[in-house]
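First the structure, which I've put down as structure tokens, then a few questions once you've had a look.
Just one protein chain is left out here, and the rest sit where they should.
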Amino acid sequence: MTNSKVEERLNEAGFVLPAAPVPQGSYVPVVIAGSVAYCSGVIPMQDGAPGVKGRLGVDISIDEARKGAELAVLGLLANLKAAIGDLDKVARVARVGGFVASSPDFTDQPEVINAASDLMIVAFGEDGRHARTAVGVAALPRGVAVEVEAIFLLK
Amino acid sequence: MTNSKVEERLNEAGFVLPAAPVPQGSYVPVVIAGSVAYCSGVIPMQDGAPGVKGRLGVDISIDEARKGAELAVLGLLANLKAAIGDLDKVARVARVGGFVASSPDFTDQPEVINAASDLMIVAFGEDGRHARTAVGVAALPRGVAVEVEAIFLLK
Partner (left out) sequence: MTNSKVEERLNEAGFVLPAAPVPQGSYVPVVIAGSVAYCSGVIPMQDGAPGVKGRLGVDISIDEARKGAELAVLGLLANLKAAIGDLDKVARVARVGGFVASSPDFTDQPEVINAASDLMIVAFGEDGRHARTAVGVAALPRGVAVEVEAIFLLK
């Protein structure tokens, strides 16, 4: 099995693609529409189960949540690889949506989701630079601290 | 008036398309961009008014909210039919966004939004399988428990 350049870059930075996570409901991980790939929201998985739980401003730190954002991106990229076969087929990361479980007074969502954005740039270089929306939500599936969705453009 | 195959499948499963809901603000229900249909977020309507109100984890059950998710999808499909004339023109449900009004400790958003996803599959079969993001929000318009948006690909 040959690694793509994208995976080589991830590995060199100390990241490893996990197995594609099992969807948490009756949906599919990726839908391809021409040159656009719509990727489902992904939550952090640890040892095969939802992990990095908590709510920012209450019981989890920014650094811990950033680790969750990275795990979510890795799961998302694993989903995408399963759908398109090779991450080198990505032309551009178009958009990232970042959802951070937040108390009403936690307002550093960008610092959490930056970990997701930075990992996209590790993986795809300049093509990893994307439009983004980051918001603080009341709660996320399975009690995780962060969820990440994305839209990719394919070659 | 001839029913589409999509509507026949919905009817056989016991669902009926409502009148297209009136937008809750200064927007339009659907924008068509080539073969992509962007559908506005829709809230559940009952007897012509917003219904299925409450917040998960506080004052509404998962089963009640699932009924709201179905009503939201039915309204969304009514909007889409009004925009494109015939739901059989749908090639694929690309993406569903599900928002669930949630207390901070409610983390079963997937179980609520599964009702929306499952109804898409009832309506469109395999073409109804979509990418999805489900999150728990602080509050929704008019106090409803669930809101659903979607992107469709058209033939």
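Read from first to last, the chains carry the letters A and B; within each, the first residue is number 1.
The rule we apply is simple: a contact is a pair of C-beta atoms (placed from the backbone, for glycine too) under 8 Å apart; a residue touches a chain by one contact, two chains touch by 3 or more.
Everything numeric in this text was worked out from a predicted model, so none of it was measured.
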Out of B:97, B:110 or B:128, only one touches the absent chain, namely B:97
Omitted-chain footprint on chain B covers residues 24-31, 33-34, 38-41, 55, 58, 97, 99, 101, 103-104, 137-143, 147, 149
Please identify, in ascending order, the residues of chain A that touch the omitted chain?
35-36, 57, 92-96, 101-111, 113-114, 117-118, 121, 129-138, 151, 153
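Simple rule for what comes next: only the chains that are shown with their structure count from here on.
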Find the geometric centre of each of chain A and chain B from their Cα atoms only, then give the gap between the two centres in Å, rounded to an integer.
25
